[in-house]
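I am attaching a structure below and will ask some questions about it afterwards.
Subset of chains shown; positions unchanged.
By written order: A and B. Residues from 1 in each chain.
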Amino acid sequence: MSSSYGENLRLTVFGQSHAPAVGMTLEGIPAGLPLDTEALDRFLARRAPGRNEYSTARREADKPEFLCGLRDGVTCGTPITAVIRNGDARSGDYEELRRVPRPGHADYTAAVKYYGFQDYAGGGHFSGRLTAPLCVAGGICLQLLGRSGITVISRIAAIGGVEDRGELLASTADKPFPTVDEGRGEEMRRAIAAAKAAGDSLGGIIECRVLGLPAGLGDPMFGGMENRIAAACFGIPAVKGVEFGLGFGLAALRGSEANDAFCLREGRVATETNRAGGILGGITDGMPLSFRAALKPTPSIARKQKSVDLETMEETELAVSGRHDPCIVPRAVPCVEAAAALAAADALLGRRKDRLDG
Amino acid sequence: MSSSYGENLRLTVFGQSHAPAVGMTLEGIPAGLPLDTEALDRFLARRAPGRNEYSTARREADKPEFLCGLRDGVTCGTPITAVIRNGDARSGDYEELRRVPRPGHADYTAAVKYYGFQDYAGGGHFSGRLTAPLCVAGGICLQLLGRSGITVISRIAAIGGVEDRGELLASTADKPFPTVDEGRGEEMRRAIAAAKAAGDSLGGIIECRVLGLPAGLGDPMFGGMENRIAAACFGIPAVKGVEFGLGFGLAALRGSEANDAFCLREGRVATETNRAGGILGGITDGMPLSFRAALKPTPSIARKQKSVDLETMEETELAVSGRHDPCIVPRAVPCVEAAAALAAADALLGRRKDRLDG
């Protein structure tokens, strides 16, 4: 269980890479939200494969069909379900993977968990393809947040050790390669090309900020914004670390260097710095909510790797064929935004229950 | 809401620093577990204040009273509730904090969230004192896990930039200062003393491993072990980052360097390395589950800090008086273990539902 997320809204993601479809149901979005499908499509296009070097042929394939939850394009209050059909499933390609799990993938753990009944084709439910419905949900949440003046921005902070420069202050969504510093972006692309040429892959770091959040969102203990965002972000395959504000960097500072002094800005309480990433005690403080997610390199690499044949129980070798992104980070950027949007929308709706009257 | 955690067991943590008590209710622990209260007390003692430099006077105060859930010291299957009375509450000390929030604490965000009705004394529900009931729950889970041969070990990996050396292979619970390398531990203590002398504080990193976990625990997407552990760990005040395996370090590696090759070890599937921290696709792979949590420095420091008087809405200065740990990291070690134990026990119980028959 637990392909579901959320307390005040509830997302259920379903599907397998080579099943008829992937999709999502999102409960709890209030009625009356006109769904801007063009904006949603633009958001989904950022995740779609083939955006840069490759053909755009498959892009249309990721267009969601809304089965319910709308009336005349406006949310009607009841569950929203959207499905994305899987196109050219070629399950035959994956028969070997049933026996020989790919290092770094969930092939082996799924085989154990599901007692051999897992859908191994294309990674099944563990495929990165499941981030498409995550982005559908996140895209809807972004539109809900937009009504309250809340936006989500992000950038590639690092790929293969190359770090972006400058501060993340504005959306990079329109850039073909979403870094703040385009020179560094160009370096990252070269690093990806080099890794690809070597039959290898790269990981990276995505930085994300939620702007415009009012103070007071989130709950204590396990309901904090950090808990909520982390719980959503680790739903993205490849994410192996999440940190807020200066994150791991805070561990090496002194309190006097780490605390954000309170001040007044335009008559309102603010903090002079934002090392805490806009969260104190799990609750937003009105500053930009800022976090970073670390993504491991794409596990699918052309190089030969050691594995085990689960049928014969002998050690063997494996080379992952097929088209695979040498670096998933660029396509994961909207996924991280989607996770942030989900968590923020969930907390925003939950905030309404804090009032004594009304 | 959401001072609750868990899917297959459910922990509810309650209390405020200066209310009559803090405590916890743990539902879902199977009947028949003899509770080893001495082992639990030893576990709680590791979190208790005054373990090293200070008097041991307050240690006894953290002894939980079990109100229910046991019969003759054995779990009876229904909710377990334990409370820890708060001793010498001096709420008067905190009256100023109602108006002038301490930087780095939840004073301000709680005031906003609860519309001024928050219990500001001692941080209220946001106090580190709430980790005492977390450790009660974690200590019970550890005993449950122990029956399946699962143990949780951890160490201080860094404090104030001083890093521990060596690999975490065995428990450090018996050490007065839980590092692998005692020389480095000594350096850390000196760093803490120096910070304290300067009216300042230090943060650090805790590394934790869950040993003996069978492969197949956890759920896909939002129910993965990373999601579960992160959701629990961020419930510990001061935690600002969580990473699994090599974590953020993976972002700079190539796939060929990051993947863990499968191999056979004593006839069973294992991985040659463990950069993934024992988790693939959110599911345990049978290797040690390994993660690290970053903790910010104690926000309470003797130095003057800038803040805002929320009543007059004027900028002001604040010096946090009272006894405060100059570094919370040593006492947070069992808290991280407790969070890991909770998540592991939750997943272990959930694993039983995966079987088709039985």
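One rule holds for everything that comes next: contacts are C-beta pairs under 8 Å (C-beta built on N, C-alpha and C of every residue); 3 or more make two chains touch, one makes a residue touch a chain.
Being a predicted model, the structure only gives us computed values, none of them experimental.
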Whole-complex copies, counting every chain including the 2 in place = 4
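Just so we're on the same page, only the chains that are shown with their structure count from here on.
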Ask   = Between subunit A and subunit B, what is the separation of their C-alpha centroids in Å?
value = 26
Key: subunit B-facing residues of subunit A, complex   = 1-5, 7, 13, 101, 103-106, 108-110, 112-115, 125-126, 130, 158-161, 195, 198, 200-205, 215-224, 226-227, 230-232, 234-235, 237, 239-248, 250-264, 267, 269, 271-272, 276-277, 279-286, 294-301, 303, 305-308, 310, 313-315, 350, 353-356
